[in-house]
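A protein chain is absent from this complex, but the other protein chains hold their places.
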């Protein structure tokens, strides 16, 4: 079992290390895996879809601490969720809701007790990391949570027909699961209209296409170049089916 | 106990991994935590204040290897420091001096013996990592150090009224501890003049403010936007109290 981190804290910034310090203190000996720290900053909806896709890669039994939390310091809730064998800890702002909506089984708890010395701006370190550590060390903190029936903020289980992430190669992931799309379907995004290719090598050099990426999502790419640069793709852009 | 790294080697660059290889060799089984690798490059004074603020987050007993070292390859000294229960290893160029100046108890040793195959440009890997590993494995290297009374280069314990770091959200940390500042105090930095808000949500959308960040420092931010972009803030800028 491991604690898996999914945040928008920035892989190169000074926040992730502080989370690691806390996890090491409260869950010594538990492996911590940095799944992603450059989730769409502040875009909870896009992050929720990315988290749902990435979750499939994480073995059951693991604890996922997921924090994209533009409302930190307000009265947004905080939750623990068991969904299909994995335990999630994070803000109740919709981030966990796509996972929840697609799960076969789930249980939810609201976090009701906050640590006394909690900061107003870094709940990743002060609230969620200690909670993830408690859960990961089989010390389920019953006294700090209460069962609830549903999340306070919930997005639907449906695909999100938008660019949700652009990787450092310039490939643009969408929130559309590729299994739902016929291979003949052409897509429009930004100034691009693209057809399907199975792999990069099936497109001509410099040619744009969509394919099923390694997370099972529709991704728009250019063979040998950056779709971000060539096609002007960016997170948040709508992706439309060409009739 | 863990070895905690604070450097300007760049989280995405090829230096940190080499340090990890060395630590794994000389301190196998000891957890290594990457606290920060994008400390202000070459700005020892700003880095010293950031280190002092971050140190509060690190449990006593841990070993901190701190390297911001523009003078590597010159005759600047190298030190081991025990301060308030934590052990620091790094260059004697002022980097550890703010921690030292604020510590209740401290002991200092100069590193006098260098490994035979040391490079001229990467003491993080060749000098400080083996030393941190030795200290962390309770094998205090008495034969490689000698006690000294004081650091060769020392900055004062006082706050630094400058922007010392801008995070990837664009928030600008200063070297001013928030406890020293009345909440009514207005501040000027770059083209901004800002008042206090407790949390982001207390400022109007797009509004600039200062607040006490999760390290206890005064930080200048804009609600829902980047203070770097909106206010033109950058490391090194002076922060003034508005009379």
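Assorted remarks:
Which chain is which? They are A and B, in the order written, and residues in each are numbered from 1.
The definition used in the following text is that contacts are C-beta pairs under 8 Å (C-beta built on N, C-alpha and C of every residue); 3 or more make two chains touch, one makes a residue touch a chain.
The structure displayed is predicted, hence computed values, not measured ones.
Among A:4, A:172 or A:187, the one in contact with the hidden chain is A:4. Here the missing chain is touched by one residue of A:20, A:37, A:144 or A:177, and it is A:37. Checked against the full complex, the candidates A:59, A:85, A:179 or A:204 give a single residue touching the omitted chain, namely A:59.
Residues 2, 4, 10-12, 31, 33-38, 50, 54, 57-59, 165, 167-169, 198-201, 211-214, 224 of chain A touch the missing chain (whole complex, contact as defined above). Although one chain is not displayed, its contacts with chain B can still be listed: residues 10-18, 20-21, 24-25, 28, 41-42, 70-74, 119-122, 125-126.
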